[in-house]
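Here the structure is laid out as structure tokens; the discussion comes afterwards.
The complex is shown incomplete by one protein chain, all other protein chains being positioned as in the whole.
The chains carry the letters A and B, assigned in the order they are written, with residues numbered from 1 in each.
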Amino acid sequence: MKRASLVLLTLILVLATGLSACAPAPATPAAPAEEAEPAAPAAEAPPALDVVKWEYPASFGGVTINLVGDAGHNLKPYEFWKGDFEKVGITVQIIEVPFEGVYEKEKTEFVAGTGAFDVVTFYPAYIGDFAGNGYLEPLDEYMAKDPAGAWDPNASDVLAPFWELYCKFGGQVYALPIDGDVLMLMYRKDLFEHPDEQAAFKEQYGKDLAPPETWDDWLQIGEFFTREAGETLAGETLERDFYGSAEFAKRGFSFAWFVNRWAAFGEPYFDENMTPMVNSPNAVKALQNMVDSLKNAPPDVLGYGYDELRDAFIKSNVAMVVQWTDVPKKGADPTQSEIAGKIGVGRVPGWEVGGQVVHRSLMPVGRVVAVAADSKNKEAAYWVAKHVSYDRSLEDVSTALTGLDPYRTTHFTNPQAYKMFPTAEEAQAYLKGVEAAMADGYPEIFIPGAAQFEDSLDLHVNKALAGQETPQAALDAVATEWDETTDKLGRDAQIDLWRKALEAYRTLGLIK
Amino acid sequence: MRRMTRLEAAVTAGLLIAALIFFMFPVVWMFLTSFKSEAEYFHYPPVFIPKDFDFRNYFNAMAFPPDGRGGLQGLRDSLIIATATTLVAVLIGSLAAYSLSRFKTGGDNFSFWILSTRMFPPVAAALPLFLIFKQIRLLDTHLALIIANTIFNLPFVIWLMKGFFDELPGELEEAALIDGCSQVGAFVRVALPLVTPGLVATSLFSFIFAWNEFMFALLLTRRNVRTLTIIVPSLVGGHEILWGEIAAIGTIAIIPGILLSILLQRYLVRGLTLGAVKG
Partner (left out) sequence: MRDRVAIPQGGPAGYPGEARRSASGRSRRRSVAILFVLPAALTLLAITVFPLIYELRLVFMSWELTTNAPARFVGLQNLIRVLSQDGRFWTSMRVTAILMIGGVAIQLSIGTGLALLLNRLGSRRTLLVSLFLIPVMIAPVVAGFQFRMIYHDQFGPLNYVIELLTFGQWGGFAWIADPRVALFSILMTDVWQWTPFLMLIVLAGLQSVPVELYEAAEVDGASPWQTFWRVTVPLLLPVIIIGILIRAMDSFKLFDIIYLVTGGGPGNVTETISFYTYLQGFKFFSLGYTAAMAFIQLIIITLIAQFFLRFQRQQRGEV
């Protein structure tokens, strides 16, 4: 027994060596060798569509571009178009970071000045942080290079809110779009068009049943469609409870569903002097509307994030939701969706302001690519970014192999590319909805400190939803915290940046 | 020990079964999910038994990210890091623990300083550690993670082993010393064999802590090294959670731990009597 510990140690040693021997040899830093490994099956790629005109620049002569982005299918375009990059002497080496950790990882490497990345994929809410800190290369000069076919990213083709608010900072271009996230309305076409329901609605509310135009309609229709198991819905007896509407009410992005309701009043996050507008009477009304809407939502709605909200809709539990634009794509797939072919899309509801209804839909998340200021191969890095943002972008956003969403006019005028829809008409209807939503697009906070401002907002909106605070108290707390944050970050500098942001708001007509 | 009466045996069995249900339910759920198809993840009523036990989620997970080697690379890197961390931490940790327990080296303050290094919130330690590893050019290597994990595991190993040594009556080693053993000999031949169960438990947890570590794995690696804990959240795209693939990786990831625990349990069995020291 005295040898017990020795035996134990030996065992662990044997196990360790054995296991590391089974594993493939440790990777050496020499990356090109790995690239040659034939282990990976040739990446499935969408067919080249060649809808837009572009050309190759002169070869960059065998450079390696380190590209960082959130892991998963949104990095697939760099595999799809590997051949294009090889043709101009570029090897794209992908560094994948889990979705949850992209900002931390990129920021840490930037702060430490490691120069590890050439092309950076990030969420545009951080553009103020990244561009303002000088981590990113201004792109205007590269965009203007000759020949235009090789260098021009055709910015005029990108829907204006996304380009003006998410790619530029302080008047200069710092990023190119690759994923155009925006929220839109989606509803159960079959229910809204069912004659029994239309008649019942007319009788109850004295008006026609139609997709909600205002947030007051949202509450009314939500109430109308909320039924218990055993009641009838569209002529069929319900086996389980059915709900009128649902929200993203979990911590994280619940603030976005509030901003949808607030922004239509034409009030930006702050005024000219960085005084928070978030506790205005209109804002309180908006939050009250969101709180009220939970009555018509499933009982676990406070646990609804993106996935739960999507599933509640496509598993036929709710009649309407506001969601990211990729939900109808999944909803059209009968293997996953119980409502394939029954989805209608439209503009996010709004408020009547000055005699007409104003709609705003938040553009949460989204993805842009930028060139790191300390990259050693900026031209090649820029071309990689431009190639996925423009040349091959229709292919990337129209395939089911990625999760990227459309953001350019050409993406909306080519419904034939979207093969996940059974008919071109369905694709057309979907794209029209997305285009309209994008045109209503409203930005997240994108000045430095965005994460902090949005976290305050999200926390208190969520407290109001959970009944911990009244809407007024919640938004007052947000205003106080926003002021503290502004002071902490440096009020004068923040005011400067915010005024520039307001100019972009004005250009787009988001405020008067 | 007395033998159990029939009633006692029945109660024991009942309690163990109840505990098994509680502790195994999520595990079984994960295992079953690893075979489900997309339509079966969220379904009413919930699908417990998938239609067919197909390994596609496993293949997808092992070849997941675009470069097609994610899961395998994760498995390899996690094994290297967790094994090396365990070896280093347990080896130098037990020595230190013995010294602290028997000789009170450095006194209470010294041993408390060791423990306190585990108390510091990792979020705050992350940036300075990153700067160190950048300076010594160890970013994106196995060694960086082995070092980082060792720092957080060492206090654990030292304190737990100190507890086991404290539990051990010191008279045994004294007898050995009188017999002419050296201090080192008393440690290796007398003390260590007697705390083998503790050593096993400590090693196992040291392995598991390193195996499950996430934050340093996120910050200190890029491309050459990617642990399983990095691969799992990578399966959550911005718009899509690959439930089946996550469950598949989760299932694979517990295999080394289970094997290790079965293997090591030989040393976790009663039977050590004082007389056994004689060998």
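Keep this in mind: a contact is a pair of C-beta atoms (placed from the backbone, for glycine too) under 8 Å apart; a residue touches a chain by one contact, two chains touch by 3 or more.
Quantities reported herein were computed from a predicted structural model and do not represent experimental measurements.
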{"item": "Residue, one of B:M62, B:I80 or B:I114, that touches the chain absent here", "value": "B:I114"}
{"item": "Chain not shown: contacting residue from A:P298, A:G344, A:P364 or A:G441", "value": "A:P298"}
{"item": "Contacts of chain B with the absent chain, listed as residue ranges", "value": "1-2, 4, 12, 15-16, 19-20, 22-27, 29-30, 33, 41-46, 48, 92-93, 95-96, 98-106, 108, 110, 112, 114-129, 131-132, 147-148, 150-151, 154-156, 158-160, 162-179, 183-184, 186-187, 194-195, 197-198, 200-201, 204-205, 208, 211-212, 214, 228-229, 232-233, 241, 243, 246-247, 249-250, 253-254, 257-258, 261-262, 265, 268-270, 272-275, 277-278"}
{"item": "Missing-partner contacts on chain A, residue numbers", "value": "100, 103-104, 107, 111, 129, 132-134, 240, 249-252, 254, 298-305, 308, 311, 315, 317, 448-452, 455, 459, 462-463, 465-469, 488-490, 493-494"}
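Just so we're on the same page, only the chains that are shown with their structure count from here on.
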{"item": "Intercentroid distance (Cα basis), chain B paired with chain A, Å", "value": "37"}
{"item": "Complex contact set, residues of chain B against chain A", "value": "38-39, 42-44, 63, 65-69, 72-73, 75-76, 79-80, 83-84, 86-87, 91, 126-127, 130-131, 134, 139, 142, 188-190, 192-193, 196, 199-200, 203, 218-219, 222-226, 230, 232-241, 256, 260, 263-264, 267, 272, 276-277, 279"}
{"item": "Residue ranges of chain A in contact with chain B within the complex", "value": "1-5, 8-9, 11-13, 15-16, 19-20, 23-24, 26-29, 31, 34, 37, 39-41, 43, 68, 70-76, 78-79, 93-101, 104-105, 108, 111-112, 114, 116, 240, 306-307, 311, 315, 324, 326, 335-336, 365, 367, 403"}
